[in-house]
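Shown here: the complex without one of its protein chains, the others still in place.
Naming follows writing order (A, B and C), and every chain is counted from residue 1.
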Amino acid sequence: MAPKKGLLQRLDEGPVIGDGGFVFALEKRGYVKAGPWTPEATVENPEAVRQLHREFLRAGSDVMQAFTFYASDDKLSNRGNESSKKYTCRGINDAACRLAREVAEEGDGLVAGGLSQTPTYLSGLGKENTQKEFKKQVDVFVENKVDFLIVEYFEHVEEIEWAIEVSVKTGMPVVASMCIGPKGDLHGVPAGECAVRMAKAGAHVVGINCHFDPFMTLEGLRLMKAALDAAGVKVHLIAQPLALHTPDAHKQGFIDLPEFPFGLEPRICTRWDMHKYAREAYDLGVRYIGGCCGFEAYHIRAVAEELATERGRKPKASEKHDMWAGGLKMHTKPWVRARASKEYWQSLKPSSGRPFCSSMSQPDKWGVTAGDSTLKQKTAITTDEEIAELAKPRRVMNGK
Amino acid sequence: MAPKKGLLQRLDEGPVIGDGGFVFALEKRGYVKAGPWTPEATVENPEAVRQLHREFLRAGSDVMQAFTFYASDDKLSNRGNESSKKYTCRGINDAACRLAREVAEEGDGLVAGGLSQTPTYLSGLGKENTQKEFKKQVDVFVENKVDFLIVEYFEHVEEIEWAIEVSVKTGMPVVASMCIGPKGDLHGVPAGECAVRMAKAGAHVVGINCHFDPFMTLEGLRLMKAALDAAGVKVHLIAQPLALHTPDAHKQGFIDLPEFPFGLEPRICTRWDMHKYAREAYDLGVRYIGGCCGFEAYHIRAVAEELATERGRKPKASEKHDMWAGGLKMHTKPWVRARASKEYWQSLKPSSGRPFCSSMSQPDKWGVTAGDSTLKQKTAITTDEEIAELAKPRRVMNGK
Amino acid sequence: MAPKKGLLQRLDEGPVIGDGGFVFALEKRGYVKAGPWTPEATVENPEAVRQLHREFLRAGSDVMQAFTFYASDDKLSNRGNESSKKYTCRGINDAACRLAREVAEEGDGLVAGGLSQTPTYLSGLGKENTQKEFKKQVDVFVENKVDFLIVEYFEHVEEIEWAIEVSVKTGMPVVASMCIGPKGDLHGVPAGECAVRMAKAGAHVVGINCHFDPFMTLEGLRLMKAALDAAGVKVHLIAQPLALHTPDAHKQGFIDLPEFPFGLEPRICTRWDMHKYAREAYDLGVRYIGGCCGFEAYHIRAVAEELATERGRKPKASEKHDMWAGGLKMHTKPWVRARASKEYWQSLKPSSGRPFCSSMSQPDKWGVTAGDSTLKQKTAITTDEEIAELAKPRRVMNGK
Partner (left out) sequence: MAPKKGLLQRLDEGPVIGDGGFVFALEKRGYVKAGPWTPEATVENPEAVRQLHREFLRAGSDVMQAFTFYASDDKLSNRGNESSKKYTCRGINDAACRLAREVAEEGDGLVAGGLSQTPTYLSGLGKENTQKEFKKQVDVFVENKVDFLIVEYFEHVEEIEWAIEVSVKTGMPVVASMCIGPKGDLHGVPAGECAVRMAKAGAHVVGINCHFDPFMTLEGLRLMKAALDAAGVKVHLIAQPLALHTPDAHKQGFIDLPEFPFGLEPRICTRWDMHKYAREAYDLGVRYIGGCCGFEAYHIRAVAEELATERGRKPKASEKHDMWAGGLKMHTKPWVRARASKEYWQSLKPSSGRPFCSSMSQPDKWGVTAGDSTLKQKTAITTDEEIAELAKPRRVMNGK
């Protein structure tokens, strides 16, 4: 049997499809706690993590990202998270790699180990401490022989440069992806400059994940591409956006929207939004096309179906999904059969069924970022008094 | 070990929580085809069906409904559905029962076998033919010793009476639930009369599932309760609504909404909607409280958390969900921690992020129902010409 | 010159078009104060009142309603209204009649004198006191030889019966119109019963004005018509609705909507809404078709244009308005010329340009009405402390 092709070769040959979001999907399924968002499910409920990997593989994902999001030791013990008492970064990440590998081998998938931003950086504890956290994670990935590394979900280009620095030492391909939008990083570094700095730090693929919807993410990527071209830097691009509409998000993305994280349902993208996203991403030259929070298997399948010609194949899960709503030809009601067309679904503007809700929200605007004292993290859980204190600014703002 | 308590005893003692929707969830995960909506996944991908059962059990469901929706032989071969070439009603239902039993025994769950409306009835082929389809399904449930039967998703009270008639002969408890709203069945029988007729046909529990949102469903149940009280009939009530907002739906429910089935995302209920639903259902006297299409594990968990006091326990999945957003106390951003309160989420009116979409839609209004020639079913798949013909009325209506 | 035809003869022969709203239009133009809403402008700025009458005449109104709304003495001195210090009911009403007559004679218009509900009734001061207020107004109308009386804007059928009683003694035709919706009067009397009682009290024309949008008003009229038919009572029907969309209004109408009275703009009806309203009203058998608050000249013109065939003429103001947007054929931009069609405007769903606003509101629900102590009126102006006290319930409600 020929060895699997590596990530960079695949990207050169055509689009590579990423997977979708784990923390949001597993929170809804009951295995991840919103707030800390840590991935101890790899140890506690491996069958649930395995099943989600399988859904993405079946939907067309070429990559199984080990479920290691926020699995740094400093995050596992942050603000009363009890995970650190039971598990270590090493234990969780090790289990994650094995689950991803197991499913990847059921198909032709690659396994990626992932790093993300740290409370250590946010609390202003400096480069050495921050890289120490990264190193612990990377060591596990090396031991598990993952196919490549993905450093993602960074709000500050400085921190991702530190992460890339640690990652490239492994010799593995490094994908670097910030959770920023067209307005750049939280310290005011423009999106284009972020891209160039990630590439110069050694990343082989650079781009954006999470925090913004597919179309705002592509706006950011357009700026990145222009800056990379201007700087004469050649790297591949990655997009892994939210599956949530966020036209009203400010610089910090959906975190600031009042609906985050328990009222985001009306923003969920349809499969048809994803056809549009996949086409626009491909046309822009993005070759690593996946999703982040909110992206479920059927969203990934829509990406894979849109790019079926470019990839020369449809995903396994299309067995249960005729292109462009073709399955509706089998519906018992004639007026539903009448909807079995591309034209119908492309032009539909779906209603929310919520006449008492508006279409856009005013994001919170705290405007603080790494280095600000309110962002210093701690291991103790937040008290009710602290919560009451935090809730005050909103009341003042709304009262105005 | 003491034998499990039966359904009726449980209902007498307090609220029983149903499970959520299988066809919608498994369609998104890639295992069910929208259009035919048949459950051959029980044979093809048992691990996916098993995992979904487990999520509901973990979320608080007391019932594992065997995944037998639309598994009658006439539906498996309808309009080009190829399932009938590979599987029989018997095979699919048998596998469904075994999967449900397996997971039910991981907890204290009951197993229900389910019947739903048939193409045979819709095509006007009469009582004998229709009951023959039901009988084939019921036989499998009897062999598998399910704990009770649930006849659900019927648009016409006449057909559900026939189904109840077949079901009661088994001697098992029978739950009967129509997919109607406050305006009654598709032949114009009022909701209250439907309830009384179901009870008189022998059902031990009567109510409504699917087709309408939680609050319209409860409106229908209010009418049913009033009619049952007026008729002096004592039965328990069941509600298993959509997890989709449908204030704009007409008599036939969400099927007629232009977003059905591939553009319903903006209508998805939040967990806070489900707290409200569970409380209102309980206060109305409904004791079997579950969900249908769109209901995922976290919706069921919200029902179980709202009724935690009445039930004397929280579900297993609450390990990963502190009541009323308490987990947000552990979030790194202070303004997100500020959202860790019941007041915040109860008063939130979530935006759609879709400024080009309206909040309500005009449903299709074909107004045809069982007996109409356009509803005669056939085994051949619909042709493109037929689809084009069907799409015409909409164009005319929109052009007006 | 033949004498003008009277109201009843005109109604028998075909549709009579009423005028639009004075208080809202003149408030925007700067001549009426929102809050008291009293018509001292007839004395203070007669040219402004005359001009508004002319606009309606030109737009097709057959009736010039003297601007006497809320001009009872008890209202002129209510809650700090200073009008009573300068003017009397008699003076204001007298001026109003002369202005209406002056413009009516510029065309073929009829003059109507109007009565509306009183603070005296609301404060529970009884029939005798209330009728005394009506009598003072009616006397002026008799002296001014108006063509008919219109008793309108009553929330309680009891009070309008008292007003009709006073009015019929004049021997003039009496039109009686309540500001109620399909749910009936504020004391719980059904809409149909209100209609029958108004007719039995002697009114020649009965119906609904103000408080609800055209389509909810017609729903109320449908109920009135059915009850009148059932009671075998033959009278003409009048509709004079708001030119504001109020699908979210409860029993008390737009007064309870949070936007009343200074944020109603997004609810304003288009001329095309009025074509639809006029057609539906006519088809229902309503023969006195006009408008109330928010109805401007162009809305009345739309009613007159829709009924041009039935009336055998178009209004004068159609000189400046080719039917169904025909004037756009003369626009300089080709894409605007492309909108010169009935089809275009009939199918347009106009956007609000307000993505941060919802489409429906939650009305205030105080649920108090005549007889309740909080509705006792007084002559002193409300103090700031009283306002602060009144604002509390909302805060509590919203805080929940």
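Just so we're on the same page, a residue touches a chain if its C-beta (ideal position, glycine included) is under 8 Å from a C-beta of that chain, and two chains touch if they have at least 3 such contacts.
No experiment lies behind these values; they were computed from the predicted model shown.
Within the entire complex, contacts from the absent chain reach the displayed chains A, B, C. Here one chain is not drawn; of C:267, C:287 or C:311, the residue touching it is C:267.
Screening A:72, A:177 or A:358 against the full complex identifies A:358 as the residue touching the chain left out. For chain A, the list of residues touching the undisplayed chain reads 343, 346-347, 349, 355, 358-360, 398-400.
For chain B, the residues in touch with the chain missing from this view are 248, 355-362.
Even with one chain removed from view, chain C keeps its contact list with that chain: residues 27-36, 47-48, 51, 54-55, 58-59, 78-81, 119, 122, 213, 244-248, 255-272, 296-298, 301, 316-317, 320-322, 325-341, 344-345, 348-361, 364, 366, 368, 374-375, 377, 381-382, 386-387, 390-391, 393-394.
Keep in mind that, in the parts below, only the chains that are shown with their structure count from here on.
Remark: the per-chain Cα centre closest to the mean position of all protein Cα atoms belongs to B.
Distance between chain centres (mean CA atoms), chain B to chain C: 48 Å. Taking each chain's centre as the average of its CA atoms, chain A and chain C sit 57 Å apart. Across the assembly, chain A contributes residues 248, 355-361 that each touch 2 or more other chains.
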